[in-house]
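Provided herewith is a single structure, encoded as structure tokens, for subsequent inquiry.
With one protein chain held back, the other chains of the complex are shown just where they sit.
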Amino acid sequence: MNKSKKIWAGLGVLAIAGGIAMLIAGGLSSNVVYFLTPSELRAELAERADEIVDQPLRLGGQVKPGSLTWDAEALDLRFVVADSLGEVPVRSTGAPPAMFKEGIGVVVEGRYTHEGVFESKNLMVKHSNEYEPPHGEKPEQMYESLIKSDG
Amino acid sequence: MRKWSVVSVVYVLALILLWVYTGRVGMENRSFVVAGYGLTWGALLWYAFRLESRGRTTAHAVESFEVEVTGD
Partner (left out) sequence: MGPRTVVEKTLGILALLSMMAGSYVGLRVVPADAAQGNVQRLMYVHGPAAWLAFLCFFIVFVMSVLYLIQRDERWDRVAASSAEIGVVFTVLTLLLGMMWGKATWGVFWTWDPRLTTTAILLAIYVGYGALRSFAEDEEKRARWSAIVGVIGFVNVPIVYMSVTWWRTLHQPPSSPRSVAPDILWTLMLNLAAFTLVFAYLMVRRIRLAKLEGELERRMAYNA
């Protein structure tokens, strides 16, 4: 067996072992929590604020309708992430993803600060598993309009 | 000209056509769409041709041993 083959073999065995170890350690356990909901974050803050505040974490929920303000000049975006039981105000800088709007699901990466605001470093938008064409437009009509716009 | 070079030319032409077409209909996010379909076609065609070339190489290697083995 030559040297490069040995390196590949080592990498291969590492990858398999690492993959299976990750599965057992992280993947298979039921407490895989990708994000906290607003009410969970509130509960955590009430219980052990000093361990949670200013620590990197993910917050996931719905952008509360009516809570969105966007200062285009300062690139300052503020909104409230809510679930049925709790709310957390979020501040983000920079333009959000195109699908971002009130009522949509989001996952925000950042820190909950001493000022009581969740400072976002990374704003991600969820989309559903529902897909439908725009209302009132049949595929044939769409097809025709595409051909027309070609000419 | 080898078959894969003909296919490569057709592939590139099709990508350019798709880019022009999506531009003319004003498709938003077209760079993602064109890149995605381009990647799909590119990867599958590449793999299919890669299999053929591996097959040729292996076949040559097998033939180089032919004389010694036929006796068994």
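Which chain is which? They are A and B, in the order written, and residues in each are numbered from 1.
Operating definition for what follows: a contact is a pair of C-beta atoms (placed from the backbone, for glycine too) under 8 Å apart; a residue touches a chain by one contact, two chains touch by 3 or more.
All values reported here derive from a predicted model rather than from experimental measurement.
Q: Determine and list the chain B residues touching the chain excluded from the picture.
A: Against the left-out chain, chain B lists 18, 27-30, 32-33, 35-37, 39-41, 43-44, 47-48, 51-52, 54-56, 58-59, 61-62, 65-66, 68-69, 72.
Q: Tell me where the left-out chain touches chain A, residue by residue.
A: Touching the chain left out of view, chain A contributes residues 1, 5-6, 8-9, 11-16, 18-20, 22-23, 26-28, 30, 32-35, 60, 96-100, 107, 109, 122-135, 137, 139, 142-143, 146.
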